Structure formats: structure tokens, C-alpha cells
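The structure under discussion appears below in the form of C-alpha cells.
Yeah, one chain of the complex is gone here, protein chain that is, but the others are all in their spots.
Going in written order, the chains are labelled A, B and C, and every chain counts its residues from 1.
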Amino acid sequence: MKNTFGSSVSVTIFGESHGSMIGAVLDGIAPGVTVDEEFIAAQMSLRRASGSISTARHEADKVRIVSGVFNGKTTGTPITFIIENQDTRSRDYGELAYKARPGHADYTAFMKYHGYQDFRGGGHFSGRITAGLVASGAVAISALKAKNIRIGTHILSCAGVYDRSFSENPETDIEKLGTSAFAVLDESVKDKMIAGIEAAKSVGDSVGGRLETVVTGVPAGVGEPWFDTLESVLSHIIFSIPAVKGVEFGDGFGLADMTGSQANDPFRSENGTICTETNHCGGILGGISNGMPIIIRTAVKPTPSIYKEQNTVDLNTSEDTTLIINGRHDPAIIHRARVVIDSAVALCLCDQLALRFGTDWLK
Amino acid sequence: MKNTFGSSVSVTIFGESHGSMIGAVLDGIAPGVTVDEEFIAAQMSLRRASGSISTARHEADKVRIVSGVFNGKTTGTPITFIIENQDTRSRDYGELAYKARPGHADYTAFMKYHGYQDFRGGGHFSGRITAGLVASGAVAISALKAKNIRIGTHILSCAGVYDRSFSENPETDIEKLGTSAFAVLDESVKDKMIAGIEAAKSVGDSVGGRLETVVTGVPAGVGEPWFDTLESVLSHIIFSIPAVKGVEFGDGFGLADMTGSQANDPFRSENGTICTETNHCGGILGGISNGMPIIIRTAVKPTPSIYKEQNTVDLNTSEDTTLIINGRHDPAIIHRARVVIDSAVALCLCDQLALRFGTDWLK
Amino acid sequence: MKNTFGSSVSVTIFGESHGSMIGAVLDGIAPGVTVDEEFIAAQMSLRRASGSISTARHEADKVRIVSGVFNGKTTGTPITFIIENQDTRSRDYGELAYKARPGHADYTAFMKYHGYQDFRGGGHFSGRITAGLVASGAVAISALKAKNIRIGTHILSCAGVYDRSFSENPETDIEKLGTSAFAVLDESVKDKMIAGIEAAKSVGDSVGGRLETVVTGVPAGVGEPWFDTLESVLSHIIFSIPAVKGVEFGDGFGLADMTGSQANDPFRSENGTICTETNHCGGILGGISNGMPIIIRTAVKPTPSIYKEQNTVDLNTSEDTTLIINGRHDPAIIHRARVVIDSAVALCLCDQLALRFGTDWLK
Partner (left out) sequence: MKNTFGSSVSVTIFGESHGSMIGAVLDGIAPGVTVDEEFIAAQMSLRRASGSISTARHEADKVRIVSGVFNGKTTGTPITFIIENQDTRSRDYGELAYKARPGHADYTAFMKYHGYQDFRGGGHFSGRITAGLVASGAVAISALKAKNIRIGTHILSCAGVYDRSFSENPETDIEKLGTSAFAVLDESVKDKMIAGIEAAKSVGDSVGGRLETVVTGVPAGVGEPWFDTLESVLSHIIFSIPAVKGVEFGDGFGLADMTGSQANDPFRSENGTICTETNHCGGILGGISNGMPIIIRTAVKPTPSIYKEQNTVDLNTSEDTTLIINGRHDPAIIHRARVVIDSAVALCLCDQLALRFGTDWLK
């Protein structure tokens, strides 16, 4: 399977950065889930570029649902989202067509698609394609919320500045993140991060960062010991988001430096429910949810489109050359990636829950 | 799909720690691949426990191939590996049956399997089940090697001690790692790491670590932009290995702290082949191989079986209690996990290559 | 997987009979395949209703390709087809909403989707949804033709009248079928079949029929012994076409009455190529193509929408009632189903060929 993810609940995405439209087909969502078009629009606007720290390309990102919703509710059959591309300036890319941009997929796409790929604006590799994921994810997030499963992502680090981690009351944190265009838990770090992004931008450069995601309310017993552990399926979809180069769960790489007595989360009973005193494992043990918050951290590399001159190769002649990228680009995408991660995680969990408890569970 | 991974080349694993046998079915490997039983045995011995820093349980891990190999070569039909469990002491687990061991899957298995799971020695969640993965992986590694694709993993960190990373000549490094039971690139760190493990063991504790893997020779153009990026499929299988809690590619989480001009790998032409000057992206751009070495780092949590008293809950009564784990356990598994990662990576790549170039490519 | 079929080449379909648009996403087709929009339009018109023996609903079925095609050729990334619904008269269905139409999916959809399904015109169960399959199939058929693989389907029987079977030169037959709106090999049976359809129509009834399909040029060695035999994967997609209730290969059910000496196809060498003297097995042995023409026969039940009064149950009250279906319906769909079968078979074979020989094979 290529551009389709999931089994019981699946999403198929399509489109290119400078094609006529992009979109997604979301299949397997239980019938009867309320589809809130305002919420979808709000999620789309979280992903959309805005302000000085994003690309100057502006897309309305108006989502049109053309199937699978009837009388405001999901029917249980495929939900199709289409989004028109409007503000395309393909001439910006003309001269780059055969100069592989470092950090981009131009060269690897060329080796896979033999030059037939739509190279304009990154084509099908563009971060723009995540718009379909966000539209689909909005329905998944709504369906989960109705079952008291909540998801939130904040910028844990950007330009060397760190936010605090989720507290012991992650649901309060999720609420706090709300619809902030630059989601941090400690408001005092926001301006420093933005200053870091602008400093990079001022020299034609870009920055990356870390995102931290929490999911609350997932019942214990979801996931598989092999090969579809919750970590496996979540990392699978998260690693398909452009620019993601690392994923960890719970204390993740930090666990490598602990001893067993530090890392093990002791169990205790709380009002008849079994929970853990700490949550180093990030809510997943043996690949299966333990009922505690699921914690995911994601590394996002700096935007590869920078304005500095770079060494590269001409794909037609295989000769060394240099390139300067013009066009409109983001000096950082970390703040826009937040809602993409939420969406990906929601889609994956809807699939896992439907597999575990049946196709009506999210109804 | 549960205990099966892969599409064109797939592996299905089965068995429990204290059952009569464990094993795997490897399907889709091209016909005509030489099956070297000595190499399989050598790989098995890399995984097998030995010495003071491993469990006292000793299994011969003799692999018997009961299908799919004819006249010493693969037939193209399923290859089945069976391995007898011999040194089981199930009585060690009797009293633990309903006391959920912290850091283990006991509680999550209980919530998924409602108490019907074989709890002895971790049952199907046991690291022992990786033996089938290693046997299968040995055939995959051989098939790849015949196409000049090589894989090697070393212990990047353990007990706070760091090894050096792969050099610019990773194939030399891979050769050097060879069949070392404790694979490090800088021999001088080995004793320090082992001392760290033994120190933890002496107080009934355990340690984790980081593994670093390199793959050379993968042709450019393998992988998908969505959702089966190379990072996605590799992380999927790696995260299903018990104790893995983090996976990163190239500079991974380190990329989050770089600028675009630092992170982008400039292209250059070398004897007509396009390569990159640096390899921060770890050989994968846009989800697709670029022909450079693939670099993966994996976080392994400390072994959860420790000898210290721990707080837990009785799954039958839901009441708080404490437990002391006896039995035989590893104070570290990082050195044994190395060959498991190699095997998982090899199986995943065989699948990707067969999907890309057809089922005869590895012939 | 629900509305997605295939692995290396896959198709995802969406839409409802009376929604705003229907369509399909075709993924995995090799890059560089010429996309002939005129051919797509011609295939669509074969599927489209016309004349006295089809529904009075008329749809332009103009296909718009919104992704995956660049400069007239496939890019290798998802190709999306959208088709507007124009001539919808949903009021025709108002009163039927809760009266389950016999032979239709109303009742089973109600049990699966709990009343949330879009019931208008059969919603997602409508034969109209095959339009997306035909658009996708047109690209698949073109790609196969470029590799000398040809597909043709004729009406073997309708209203009790039989056409002759494919001759020893099936490619000539395929050419002959061409773009006939009522595809038979023996032109003399055509009027009799149509007379049978009109006779049924005149009394408010409908008829079914048999389709026979041939595929030439598939190389030997494609398919799996288990579980993805060519028969398995072809029947899988064919049985998902509405109204199909039987599928057979080669002499099919007729083989049940033969002896082994009658049924076995002797091999012989012809200019160095191994072929069979007869083709009772329909080009497939042990689930794998043998290089001979693939022969498939499909049973299509009569259109369930008839104008006679029928007994049924009110889904709201569970009480017995009667219904008379108004609206616009086909007295036969057998002639329109022909191109749907061709499309389904082509999509399935593109997948099998890409799995066998790699994703570039159809380039």
C-alpha cells in the first residue's frame, strides 16, 4: 500500500503542490459521527501558513466534503475531502526543475519516478499534501473526543528554546493549547522561539524543532505484541509526515540512560483502576496501551528550502552546480506541523480502536 | 495483520517463552537464494545469552528449517524455522502469575487477553520470540549481501558510556563488528560498558542503551513518499522489538537543533553517481533512499526484570502489593539486541526491494 | 481495507449515487504511462446508460483528473478522478427511505450503518459508483495494452439468448467488440437479447446475464500458489461489482462434469514457447498464469429495481408492507457491466504484474 494508511479505518491522500486540487479519502469511520465543518476549518487554519514566520503563499484551504457525510453525520462509507490549490506560482520553480534541492526529495523522486514526477513545489512530496491529512484528522479527532479521548501537541523545542513538558494534568494542558497558532505550554518561551525563527529567516536560513504529543483516555488493551505495536503503527504514520526524522515514546532515548529501577513504572490501584505511579513508558507496555497518557516526541528537521546558495547536481547532466532557491518558503514549519501530528495520531488510533473493539465503537 | 510483517516479503512469528517451540515463517524471499545454516547458527549465537551479563537461562537455539529450502536454496515458498524451548523453568513464574511486573507487558496482556495469555516467562511478549526473527533475518541478510547490501549495528551507548559512530567507511566498520558478542567500534569502551552492566547487576538492577545501525548499498529510489516511507516501515518493525522506545534516522533528534544550512546535505557527482557531501538525513530523503548509507539509531530501555522489590497490583484482586522477581534475567540486553535490529532491518529492506524491483530481484 | 483494492497498484473509490461527486484514487501505476483522456471518455460512455434498455437517468460522466498526471503522463503518484453527479432526483427516493427494496442493499446497509447511510439511489451501493472504477480501469487498460496485454468482455448470455464463446483468436474478437454499446461476438444474437430485455421491461421486470472475459498476453509465472492465486484476486475484485453472484475460470463449473483426461490441457512447445493444446483451465494453473489466454465468466443477476409491487418490511417499524419502486431504472445492466469487468480485471492485473516484476514494469 502506498498513499493509503490504516486497515479498519484508513486514509488515502492525493494531490500535488501545484496541481488543481489536493485531498483525502477517509474510510471506515463509524457511521453516525457528527461532522463539524467549523472544527475542520479551525484545524485547517492551524496548519495554514500565517505571519512573518511562514511562507508568503496563502491558500484559503477551504475543505469541500463530497462524499460520506449525510445530514451532518458520517455514513460509514468513504468521506472525501477536496481542497483547491489557488495561490500557485509555478514559474518560481521553472529553473529548479532539474537542480536537485538539498534536503528535498527532488533527487530521490527522480530516481523513483524517472523524471515523470510533478516537480513543481515539491509535487506530491510537498508539505501541502498534509492538508488532506488534517481534514481527515479533524473528523478522527472529533470521533475520539466523543469517546473522551483527547490529543494535544506542543512545540517542545524550537531554535534551541525549550518549552516545559506536559504536566500531571495533560487534559488541562491540551485545553490550554487550544487553537493557538504557536502552541507552547509556557507562554514565556513563545517570543524567544519566534525570535529564533526570525533570526534564521533574516539570514535566509531555517530552523527545526521538537514536538511533544499527549493522548489521554485510550483504554488499556489496545495494540499488538508484534508487529503492530502501538509504537509501530504510530511511528509508521508519524514518520511519513515530511521532515520528521525521529520518534520516541515516553522517556524515549532518555530511557537508554536509566536503570531498570528508575525506568519501571510501579503499578498502583486507584479507585479500582490500575494505573502507574510514573509514566516513563509513555502509556505503552509490550506494544499495548496501559490506560495512562500516551506520550510521543517527534523530531522535525529544519525546512530544507533556504535562500542561501547551495551545492548540488544537475539531474540532466549529472554535473556539479550551485543553486539559489527563490519562491516562497517557511523559515520554520514546527508550529504548523503540530496539527498534522495530532491528525496523524488520531487517524492511527481510530484504526486501532476499530480493530480492537469493532467498527461501531466510535459511533 | 498481527504477528506478520511485510507485504511482498513477510515474516510471521509464533511461540511463547515457555511453550514447546518458537519459530517463524518467512515468505516471499526470491527463489534460488543460498541458505547457509552455519551463518544462521552464527546469528543465533549472537542473540543467545552468554556470560555474566546475560540471563542464566541457556538455550541451544538450534534452528530447524522444515519448509521452503530445497537442495540448499530457497524455493520461493514459505521458509519455516522451528526452535525448541529446552531450558524452561516455569515454576519460577508461578507466584508472579497475577502480580503485574512493572515495565513488563503483564498488565497490558491481561487487559487484551483477559487472563488467557500464557504468562510464563512473558509468554508471547518475551524477548525470546526474537529468535524466530533472527533466524529469518539471517536468510534476509544473506540475500542482501549477495546484492552488495550490508547491515551492521553496534552499541552506541550503554550504562552511560559512548562508543564512536560509524566512520566514513561504514563497510569496514561492519566487517570489524563481525561476530563480536559485544559489538562496539572502539574496543576501548567495551570494558567500561560491561563494568557498568555488572555494577547494575550487582545491586539487582539493569541498564539500557542505544544502538546504531548502518546499511550500505541500498540503491536510490526505494521507499514511498506516503505512507510507506523508508523511515515508516523501518521504524514499524524496529518498534515491535521489545524494549525499543525511540528510533531516529540520520542525525534524528539532533536535526531539531540545526539550521537548514547545517542540516541540508549538498549533492555532488562522483564518477557519474550522485551522492551527498554529508549524510545528516541518514540516506533517506522524502521517504526514499538516496543511495547513501542508511543510518538508524534505536533507544533500548533497561531490562524491566530487576531483583529489587517493586510496587505493583494483584490483577485478580486489583489490590496494591509488592513483588520480588526471582528467576533468571538479563541485566542488559543491548548487546543481544544488536542482531535483532540487523534482522528486522534486513527483513524490511528485502520487502521494500521486492516491492520496488519485483520478486526475482534478490534471486 | 474497505473501499481500497490492491497492494502495489491500488484503487480507492468513493461517492454516493446522489452525492455531489463520485470518483476514485488510482495509486501505484508506473510513472510515464500515457493518459489518453479520449480513451477514458470512450470507456465511460460504454458504462453510461443509453437507449431504451437503460435507465432514463443521464449523466455526462465527464471525468476530471485532479492529480497524478503531468504533461499527459502518469507521475507515479496517486491519480484522482472526479465525476460530478448532475441528473439526481432524490425526491424519487423519499418515500422508499425505510422500505427495504428486495434484492437491494437497503436492509443490509441499515444493519451495518444503523440508518446513517445515504439511502438515496442506493447511495454508496449504487452501480453508479462503478464510474470511478471505469475511469481508473481505463488507465490500467492503456498501461497493459502498451505491454501487449489485451482484455475483452462480451455478453455470453442475456434473457436466455446465448452468444458464441471466444474463438481461438481472441485478440481478433477483442478488436471486434471494440466500442460496441452492446458487445456480442455473434451480431445475430444482439437483437434477440435486446428483444428479451425489452420484453421484461414492458412488464416492469428486468433480466440478468452472463459475461465472458478474455485476457491475452499475460506472461507465465504471475500469481501465487496461496492465498493470492490469480483466481482469488480476480474473483475478489469481480465479486465486489454489484450484482455479480458467480465467477468461474476456464471451463469453470463445466470442469466438475469432466474426467481428468478431458480436463487436463496437454502441453506442447510452439516456437520455443510452452503452451497448451486446449485451455480448459482458462490460463491459470496452481493459481499462476501459464501464458495462455485467461478466461473468466461472470454471472450477473437481474437488476433488482423492478416496477412490480413487492413484499417488504418497513425498517422503522419492522412491520410487513408492500412497495412499488418508481424512479428511473435499468431493465438490464449486463451490457453496461461489460466495461466494469474489463476495468476491474485490468486493475487487478496491473497490481499482480507490479508485485511480480516491480513498480517500473508497466512504464
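Throughout what follows, a residue touches a chain if its C-beta (ideal position, glycine included) is under 8 Å from a C-beta of that chain, and two chains touch if they have at least 3 such contacts.
This is a predicted model, so every value here is computed, not measured.
Trainee: Just to verify: which one of C:Ala60, C:Ala97, C:Met111 or C:Ala195 makes contact with the chain not shown?
Mentor: Per the contact definition at the top, the residue touching the missing chain is C:Met111.
Trainee: One chain isn't shown here. Among C:Val214, C:Ile306 or C:Leu349, which residue touches it?
Mentor: With C:Val214, C:Ile306 or C:Leu349 as choices, the missing chain is touched by C:Ile306.
Trainee: Among B:Ser45, B:Thr77 or B:Ser165, single out the residue that touches the unshown chain.
Mentor: B:Thr77
Trainee: Determine which one of C:Pro242, C:Pro293 or C:Gly358 touches the chain that has been left out.
Mentor: Touches the omitted chain: C:Pro242.
Trainee: What residues on subunit A make contact with the chain left out of this view?
Mentor: These residues touch the chain not displayed: 7-8, 77, 225, 355-361.
Trainee: Considering the entire assembly, which residues of subunit C contact the chain that has been omitted?
Mentor: Output for subunit C: 1-5, 7, 13, 100, 102-105, 107-109, 111-112, 124-125, 129, 157, 160, 200, 205-210, 219-229, 231-233, 235-237, 239-240, 242, 244-269, 272, 274, 276-277, 280-282, 284-291, 299-306, 308, 310-313, 315, 318-320.
Trainee: In the full complex, which bits of subunit B touch the chain not displayed? Write them out.
Mentor: Residues touching the hidden chain, for subunit B, are 1-4, 7-8, 10, 12-16, 19-23, 25, 27-28, 31-32, 66-68, 70, 73-80, 82, 112-118, 123-124, 360, 363.
Definition applied: only the chains that are shown with their structure count from here on.
Trainee: Using CA atom averages as chain centres, what separation in Å is found between subunit A and subunit C?
Mentor: 38
Trainee: Could you give the separation in Å between the centres of subunit B and subunit C, each centre being the mean of its C-alpha atoms?
Mentor: Computed from C-alpha means, the inter-chain centre distance equals 45 Å.
Trainee: Quick one: subunit A and subunit B, Cα centre-to-centre, how many Å?
Mentor: Going by mean C-alpha positions, subunit A sits 27 Å from subunit B.
Trainee: Send over the residues of subunit B in touch with two or more other chains.
Mentor: 7, 225 - these are the residues of subunit B that touch more than one other chain.
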